[in-house]
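I have placed the structure first, in the form of C-alpha cells, so that the comments after it can refer back to it.
All protein chains but one are shown in place.
Chain lettering (A and B) follows the sequence in which the chains are written, and residue indices restart at 1 in each chain.
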Amino acid sequence: MSMLHLVNKSPFEKNSLKVAISCALNKSAILMIEDGVYGAVSDAKHSDMVKTAMNKSDFYVLKEDTQARGIDESKIIDGIQLVDYAGFVELSTKYDKIQSWV
Amino acid sequence: MATKKFMYVNRKAPYGTVYALESLEVVLIGAAFEQDVSVAFMDDGVYQLVKGQKTDGIGMKNFSPTYAALGDYEVTKIYVDKDSMKERNLSLDDLQHLVWEDEDEDYAEKNSIKLVSRDELAKILDEQDVLLNF
Partner (left out) sequence: MAIEVNGTSYETDEEGYLTDLSQWNKDIANKMAEAEDAELTSNHWEVISFLREYYEEYQIAPAVRVLTKAIGKKLGKDKGNSKYLYELFPYGPAKQACKYAGLPKPTGCV
C-alpha cells in the first residue's frame, strides 16, 4: 500500500521528520506542512538527511506554509516539489493512507 | 522602583504555535514599564525575524511587521544566536533590518540586532535580573 507521510513539526523541535523518513517505504511520499516546511530548506542541518531520503521517497512541501515563513523557493532543496492546498488534496486522494507524524 | 534587567528569550517558530505572537505582545506591554528590556532569539525563535513573510495563504495575521516597531518602544537590544542561524542556513541578510532612533543624536538610526555566539549569549543571560521564556 502506498502511504503519504505528513510532517508538521520543525525538525529542530521534534524528530517527526526523521521518524517519517525512517518509516517511509517505497512508493511512499513525505509532505511537509506548517512548521514542518523548515525541513525543506537547503544547506541546513537536516538537508543531507532529506536528500538521502529523496532516493527512496517523493518529497513535497506546502507552498502556503513556506510563503508564510518567508522561505524563498530558491532556498528549497532541489527536487522537493511545491504544492498548494489543492495539490495537498490531490496527494491525499492519490495515496492509500495518510500517516500524520504529529 | 529600581530598574531591572528584563530579557525575553524566544525559541519558537512564528506560526506553528502561539508563543511568538504572545511573546511579542508581552514585550510591547512590558516596554511601558520603563525597565531595561532586551530580547533574545535562539533555536527556532530566529525564524520569527525572517523577512518576506506572507501569510495570506494560511489565513493568519502576519505579525512580522510589528518587530520593526520595537525600536519605537525603546527595545533596542535584540540578540540573535549565531549557531541557531547557521544550522538553519540563515544569514543576517535573511532577517528584517531592525533599527532604533537615537533621540540624543538627532534621531540617528542604529541597528538593534546583534549576532552573538553562544558564549556571549550565556554571559548576557547571566547579567539579567528577570528572564521570560517563550
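Here is the rule we use: a residue touches a chain if its C-beta (ideal position, glycine included) is under 8 Å from a C-beta of that chain, and two chains touch if they have at least 3 such contacts.
Everything numeric in this text was worked out from a predicted model, so none of it was measured.
**Student:** Quick one: jot down which shown chains the absent chain touches.
**Tutor:** Looking at the complete complex, the unshown chain comes into contact with B.
**Student:** Among B:29, B:60 or B:92, which residue is in touch with the absent chain?
**Tutor:** B:29
**Student:** Touching the absent chain in the whole complex: find that residue among B:17, B:35 or B:66.
**Tutor:** If we include the chain that is not displayed, B:66 is the one touching it.
**Student:** Which parts of subunit B face the unshown chain closely enough to count as touching?
**Tutor:** Interface with the chain not displayed, on the subunit B side: 25, 28-29, 31-32, 61-63, 65-66, 68-69, 72-73, 101, 107.
Here is the rule we go by: only the chains that are shown with their structure count from here on.
**Student:** Please output the residues of subunit A touching subunit B within their complex, sorted ascending.
**Tutor:** So the residues of subunit A touching subunit B come out as 8-10, 12-13, 34-35, 38, 41-45, 47, 63-65, 67-72, 75, 84-85.
**Student:** Taking the complex as given, what residues does subunit B use to touch subunit A?
**Tutor:** 12-17, 43-44, 47, 50-58, 60, 62, 64, 87-89, 94
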